[in-house]
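All protein chains of the complex are present and in place, except for one that has been dropped.
A and B are the chain letters, set down in written order, and residue numbers restart from 1 in every chain.
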Amino acid sequence: MRRYLLPAAVLVALVGAWQLATSTGLLANVLNLQDFLVPSPSEIAKTLWEDHSLLADNAWVTLKEILLGFGCALVAGLAFAVGLHLSETLRRAFYPLIVASQTIPIIAVAPILVVWFGFGIGPKLAIIALICFFPITVNTLDGLRSVDPDAVKMMRTLDASRWAILRRVESPTALPYAFSGAKIAVAVAVIGAVFGEWAGSSSGLGYLMQLDNAALNTPRLWASVTVLSAMAILLFALLALLERKVVTWR
Amino acid sequence: MKRTIKLLIAATVLFAALALAACGEKPENLNGQPQPFSLTLDFYPNPDHVGIYEAQKLGYFRDAGLDVTINSPTDPAAPIKEVAAGRSDLAISYEPELLLAREQGLDVKAVGALVDRPLTSLIWLKKSGIKRLGDLRGKTIATAGIPYQNAFLETILARANLKPSDVKTVNVGLNLLPAILGGRAQAMLGGFSNVEGIDLKLRHKDPTVTPVDQLGIPTYDELIFVAQASRLKDDSEPIRLFLAAMARGTAAAEKDPKGATQALLEQNHNLDPKLTAAEVKATLPVLSQASLKRPYGYMNQAEWQQFIGWMRDHGLILSLPTPPQVLTEELLPGSIPG
Partner (left out) sequence: MLTRTGAPTKEPLSIATNGAPPDAGEVRIAAVEHAFAQLQVLAGLSLRAAPHEVLGIVGPSGCGKSTLLEMIAGLREPDAGTIAIGTAAEPSERLARCAYLPQRDLLLPWYSAIDNAGLALRNRGVGKAEARRQAGQLFQRFGLQGFERSRPSELSGGMRQRVAFLRTLIAGKPVLLLDEPFASLDAITRGEMQAWLAGALATEPRTVVLVTHDVEEALYLSDRVAVLSTRPGRLVSELTPFASRASDRDAAITTPEFGALRAEAMQALREGSR
């Protein structure tokens, strides 16, 4: 419990300072950040309460996209890592392409994906998977390659097949690395979902944010951002918890 | 304890740095030198702005003693906020957005019209098979995610006895053209008659382009110049000079469409010359022009009153301001300073 005290205290201090800066007029008059640019935490809290069902409904839509998209990224990311690890040829052929895939500007790709897949959940999943598979693949691959060669030699003398080595030595070695990649991916998945919604959607927090931005509804815009941040933190924490349960030897 | 202090210091430094970066600067008034003046466009440079770029190119702003910097935003909702916060002298915005901003308490006022009629249109292509409004039933309509335009759509559908649930609306943000070209949407609301309308025509897509004031929405000024209301008391002269130069620039563009197109192309290298020339041709007639009866930038207060009423009736605003509260005609060329 104690480990959460420090970050919670920092968060409370920052929010408190922010609230003070807005209510004393420091933000508006001295720093020229009026309330239609930066609302106060109390305004955001009020909006979170008043519009809680609207925010919750849209948050659920976006959360579904994130979970499914992250799932796709996980499957693809791990498959790539294992495939590129097992075959040197595949690795030399595809690793540069995998890196290049991250240079594609999402803003340009999102509308194209919408034209291909329509306005449903498809393009959102594609964008999230595109952004998120990369850290999973790179980290897991590094983990697989960090296996102790002597351990592999030893396993071979214990009649281990290639599959047994992968299963009993390489995969457990790579597991902490895979979790690192997954934690990075889940934090970025939230951004991917928003970009996907901006390209074409009828619901979701990204959709709501766009409407609120055009309508100059700054408090609810920031309220949506708050909910998205909370989602990212929660998912990250869940993964960290899972890691502690699964990786019991570190 | 040490770590806590380090964290707090880091957070404070970060906060301060962000704040400093956001500090606005007030323009200086230099004697004998042209006065710096910032204009924020509504979007990237496009045919709606030919008058501005002609004035810039032909030196009309300099003649008026202004050193004009023209900025384009990536987010069309930002310019009005910049003006309200004093970070820009003038912005191009939209009549509905100005009314929403005033509702929120932003310190802004309209000082002149750039385009004094709606450009926002309902557009469908021949291939969609839609012939009348009623054919929209069951179709997918792409929107730009702007709530007042969604209200436009409700009004338009009501004319054809359709409810919002009779159609599928999708918010595609700035991606209206890909949505309709790709066939995912059969119609779109939010494109401009003089930009997307012309674009689709030149692509031989045979579009039906209907500005919203022909579909039951009262007329309004699509593009307006907006300034910070509180500065108009003491510091309105630069804006008056700007608008006077705009009148000259727009008149020059009317006389020389090719030159005006060229001035625009020099500012935005992403524009296709042939398409831009066609769009400029369609834009010049809708730009505000000085005439014998009306000054450049004229805003019709009766029409404004009617549109304000429509906004209130559709729940977009709660209050009912009078036109003099939201606009001023005192800075238009030829008007007597009040």
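The criterion applied here is as follows: a contact is a pair of C-beta atoms (placed from the backbone, for glycine too) under 8 Å apart; a residue touches a chain by one contact, two chains touch by 3 or more.
This structure is a prediction, so every number in the text was calculated from the model and none was measured.
Note that the absent chain touches A when the full complex is taken as a whole. Annotation: of A:45, A:79, A:160 or A:225, A:160 touches the absent chain (contact as defined above). Although one chain is not displayed, its contacts with chain A can still be listed: residues 148, 150-151, 153-161, 164, 168-169, 172, 248-249.
Just so we're on the same page, only the chains that are shown with their structure count from here on.
Work out the mean CA point of chain A and of chain B, and you get 35 Å between them. The touching residues of chain B, counted against chain A in their complex, run 3-4, 7-8, 11, 15, 19, 22-24, 75-77, 80-81, 84-87, 97, 100-101, 104-106, 140, 142, 144-148, 168-173, 175, 178-179, 181-182, 184.
Looking at the complex, you find that chain A touches chain B at residues 6, 9-10, 13-14, 17, 27, 31-34, 36-37, 110-112, 114-115, 118-119, 198-202, 207, 210-211, 213-216.
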